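Shown below is the structure under consideration.
With one protein chain held back, the other chains of the complex are shown just where they sit.
Up next, subunit A:
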């Protein structure tokens, strides 16, 4: 059998993407299309005292200017993560329902016009007056009023977690580390701006939306507007990146639908790049304090991990900082607490590696410090604290591979040659350093039933349909591979249909779960078709396979044959023609294991980085990164490596470049553009080596897939920060690490 799974297949949508024929959500041609532009609040807190829309209404081409008076009352829908498979608004607040302003950029009016230019111009004419009030937007402003919520993450996780007695563990340690880390807020800034095109036909609504989960969009808009989901169809073929920003459903989507209903025309609403900073949440500003206790031999006695962060006026949202961070090591005691500051910002949201990217960063920088204090090699220190079981529950891992990741990563990087003493290696003006960190990301079974349908035609080609989505992860390519594999067909003979809510239900591919959950349903659908035809052949006196044990029949290239006698067999087509079957189809479903499955569920990895710090300028360049990961079974090494590489570079970016700065006086983001919010460009990106370590996993579905979307980002920033310390002898506790952080230390060093 020619293995299709595990093959380095090129992307099934590659051709469309390189020729420019791929149509993203804002590129669907529609007759009578009108363009909508949001007018956002200019104050962070206060009340609208008046809106003068006359000038805007009189501007050329304007079809309507909507304010809260033109909008119906919208239902209140609880914030539940989209992975759960239900309605998933990004925040419980819906704008344009009253005169209150809760955050800068909050939509206060919408202009609809015949052309983009007319809409944008008219939006600039809307005159809004406010009675402003003082706002709180940073930890610094709200620390005194910080509180411990009962639950975080959409009411989904407890704010506090513990095992053993951390106080005792810290007290009885030979040695401790106590470190506090500060993280700037981050905005995902997917390259495609959020775009929704809404079309009504009578009471039926079609949405073309730049989103991460079409089902979530359908159910959320239905819940907000009190409509039946059966009246709403969402079509999304291509999405220009998401990284968590499009996992939840944000107000502009429903606003586009309401605007289209108001003007009785198709309406396209595109969020401008500046508005991208106030339209879909963000990774919240946060501070984390980690205290480690250890014995002289390196064994951890306790971990205490505290986080404080800013949330919105409406929701208790915090990225959970210590899922993986509490599970990585066998410390007998752990305690972690999330505290929140209510601020005048949007509700924060999932950002690639949600929670873990910052939580593991803090833990792994503290571990590096501990290794230095103990005089133990950082890789060795991790090895000494490995756990055979999930330390939180005592359950065995469904699969691990952690030690192998540490070993193989170190080998590929050449870690053994390292001089552990900081500040020893120099190339001219460049201080060279190396660092490492562990990586981990949870596998969560929160989703509902997943479905897919497979149809095989008598000519030996198949169409497989599922309401799954592609936003660059390569999911449609691996799903095509999974279907071809189960059907025993070549890749070119299978076409995947996706991105349409009328197809069998699949959940939002978020939390690195896309490939795992949907591939299982696709596998079962395709296998059901194959099994039916194999059974038919075995029972058909006219078939060369008559009487054979179906378990001994294999299919390759659409031909069924005996495993031990490949000469005996026939094609699907021959069998189907005899039985007058034009096609045959089957539904495949997969239900995730229960939430209390008695296994530890974590994907593991290890990250290594080499940096050069300019001794005079304090600039940091990353020269090389190596990541070794154990994501279960790898369906397609090519797309998996790309995802992991992208994640590792996101980690680099989090460590060295990215930060949204709040102007605390105004309560507005101060650098809301791609010129001022730094993301990596080509010259920032070093060569990246990805090592894939396959581990067998019987728990995470029929194919043993664990996921690659986020773990690349976890730990890579810490490896870089640790490398900066190794290069300079100086530890920066604030992300992003900037020249300003490093220069004083370097100057002091030079002056010595």
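One rule holds in what follows: a residue touches a chain if its C-beta (ideal position, glycine included) is under 8 Å from a C-beta of that chain, and two chains touch if they have at least 3 such contacts; residues count from 1.
Here is the rule we use: contacts and distances are computed from a predicted model.
As stated in its UniProt record, the chain not included in the shown complex is "2Fe-2S iron-sulfur cluster-binding protein", which appears among "Putative ABC transport system permease protein", "2Fe-2S iron-sulfur cluster-binding protein", "Acetyl-CoA C-acetyltransferase" or "Cytochrome c oxidase subunit I". Looking at A:59, A:379 or A:555, the residue that reaches the missing chain in the full complex is A:59.
The hidden chain makes contact, of the residues A:649, A:662, A:711 or A:724, with A:649.
From the options A:415, A:471 or A:590, the residue with contact to the chain not on display is A:471.
The chain not displayed touches subunit A at residues 10-11, 13-24, 26-27, 29, 39, 42-43, 46, 49, 59-61, 115-118, 120-121, 123-133, 189-193, 238-243, 272-273, 471-474, 638-639, 641-643, 645-646, 649-650, 653, 673-675, 679-688.
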